[in-house]
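Complex shown without one protein chain; remaining protein chains in place.
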Amino acid sequence: MQDLRVQFATSGGTVTAVDGIDFEIDRGEIVGIVGESGSGKTMTALSILRLIPEPGKITSGRILYGEKDVVEMTDEEIREFRGNEVAMIFQDPMTSLNPVLRVGFQVEEAMAAHARFTRDQAKQRVVPMLQRVRIPAAKDRVRDYPHQFSGGMRQRAMIAMGVSNEPSLLIADEPTTALDVTVQASIIELLRDLSRELRAAVILITHNMALVASLCNRVIVMYAGRVVEEGPTRAIFKNPQHPYTWSLLRSMPRIDETAKERLISIKGLPPDLGKMPPGCKFHPRCKFRIDRCFTEEPPLDEVDPMQRARCWVLMKNVPEPETKA
Amino acid sequence: MAQAAPVAQPDVELTYEMPEQATLLTDAWRRIRRNRLALVGGAIILVLFATALISIVWTPYPTWLQAVGPTYQPPSPAHPLGLDQAGRDILSRIMGGALITVQVGVGSAIIVSLIGIPLGLLAGFYRGSVDTVISFFINIWYGIPDLLVALILVFVLSDALHLIPRGILVIIIAFSLTRWMDVARLVRGQSLALREREFVEAARMSGARDFGLVFRHIFPNALGPIIVQATFAIPAAVLFEAFLSFLGLGLPSPTPSWGAMAADGYHGMDFAPHIVLAPTIALSLTLMAFNWVGDGLRDAFDPRMRR
Partner (left out) sequence: MSAQAAPTPATDPTLKAPLVRIEDLVKYFPAGGGLFGRTVVHAVDGVSLAIEAGETLGLVGESGCGKSTLGRVIVRLLPATSGHVYFKDTDLTKVRGEKLRRTRQEIQMIFQDPYASLNPRMTVGDIVSEPLRNFGVARGRKAEQKVQEVMRVVGLNPNFVNRYPHEFSGGQRQRIGIARALVLEPTFIVADEPVSALDVSIQAQIVNLMEDLQAKYDLTFLFIAHDLSVVKHISDRIAVMYLGKIVEIGTSNAIRDRPLHPYTKVLESSVPVPDPDLESARKPILLKGEIPSPVNPPSACRFHTRCPIAQQICSEVEPPLEMKENGRFAACHFPGQL
């Protein structure tokens, strides 16, 4: 995969869940999409696979995978694409695994279903696959049922199913949200290693900024269906330009805080997708807004080489933002 | 923390906009409105109730009056549904039958609920030995052949209560005493599940006594399924009454019970099918209507069960 360019707007009925997003991701890169619930981050990922639930639709834009446009693919091509090129890992592994089938069999099915391997080859690859995702005693555990696995192990099994066809793009949607922090750490390590071994691109969708800091090269921050800021991880964390990114980073308690500081909270709620405010979508909650924010929506402009933000003000123009917030 | 930090203003959000949203009931109504069968059923039930009410004050002819015309007369402009073997106006009798159907159905649903709900709430809320005893009786009752017992009850009650032989009340009681378990078991299950919910724990922390927990927190949240179950009890009771009357064991002649009317016309089925058809169709429509509405209510109260 050379250059995946995603550029689309989705609309379910009149509700615009994702509006005019474009980004690209290269092989070996790990991109984090951060946002709160309803920000459109999951919809964005689902549209890459053309899995938008009814009655949603991709109403415009293109999703280029290599030279091919996913939006234009035939049903046959998209099935092929989903099976061989992309893998998706969901938040709750229990709902994605069939409870009455053995885990080993399900991994085998995942491989055999997409014609890259014969049934026999698939059978032989099951145990190595489970070992690769570091399921201990994989030989014995292939015969277990999903409920005999812990949450972390199930997620590993899901990852095994996902990567068994050596995809070039791995989409992980809140893969650790349901897991304990010690398990989360190991799943994150696993994703990091797999992306290196497979030379695959990884999209990590999460609400957890800290997770992004530890894993991703690049961050996309979404709010109300729009990308509000995008750039290299380091720049986003050290030098956030959009007030939403800036506040989000200061709204979460940090384990490494030294003095007890009051958290900066973002007042109010994200907007209802059916009733978007005019102008900048964040202005009703923004502490740094100016008159222009009420009426005109800012474009996603370059603020630094590689870094873009959708804001009229930009945090670098705000002296001593802490006192104002 | 005691070295009080300067008391900051709480993050007040007094000014946010409140989205206009539907309450649970209007939400249920919106869902049931999209269910065609339930709407048709509801319309039929409305007609049934209206007919029953009208029949109290007016029917074209008295329901018992014989020989208003030739016996076995097929439908005609004067008698849209024809006359029966005794020359009674069938339309009038269908209308009178509607009243009986409504009384039996609604009466039974109420009595069944009155028995089943308290027992179910007690068993589910207190669990332990209370539950063991009540569940024991529920299971025993399920084992009893209900129709047989109901028949015996009809006779025993009629004698014991000196009611007008085999009156409506007797049928309602006989039905309810043999069919209260469905509601009881449902309510038991509901309250078993609800008592573990966090809002019931929260109510306990709020100092609620058992009575308050059961009637303010558990019962209102079980109401949806209870209504559904009670709705399904109506057609069962109606069928029970029609069945008894058809066998000649239910309401005595000349009471215009649909079941008895069908039995009356049974012998003339070859040459005067309208006598059987009229009550049978009325009965079938009623049963279907209640079942459709019951299904519709179930879906409306529990969106997860929707197909």
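Worth a mention:
As written, the chain order gives the labels A and B, with residue 1 at the start of each chain.
Rule of thumb we're sticking to: a contact is a pair of C-beta atoms (placed from the backbone, for glycine too) under 8 Å apart; a residue touches a chain by one contact, two chains touch by 3 or more.
Just so you know, these numbers come straight off a predicted model, no measurement behind them.
Across A:Gly152, A:Gly225, A:Gly279 or A:Pro298, the residue that sits in touch with the chain not pictured is A:Gly152. Considering the complete assembly, chain A touches the hidden chain via residues 36-37, 136, 150, 152-153, 180-182, 184-186, 188-189, 207-214, 233-234, 237-238, 247-249, 251-257, 260, 262-267, 269-270.
Residues of chain B that touch the chain left out of view are 1-2, 4-5, 7-16, 18-19, 21, 23-24, 197-199, 201-209, 212, 216-217, 220-221, 223.
We take it that only the chains that are shown with their structure count from here on.
Separating the centre of chain A from that of chain B, both taken as means of CA atoms, is a distance of 51 Å.
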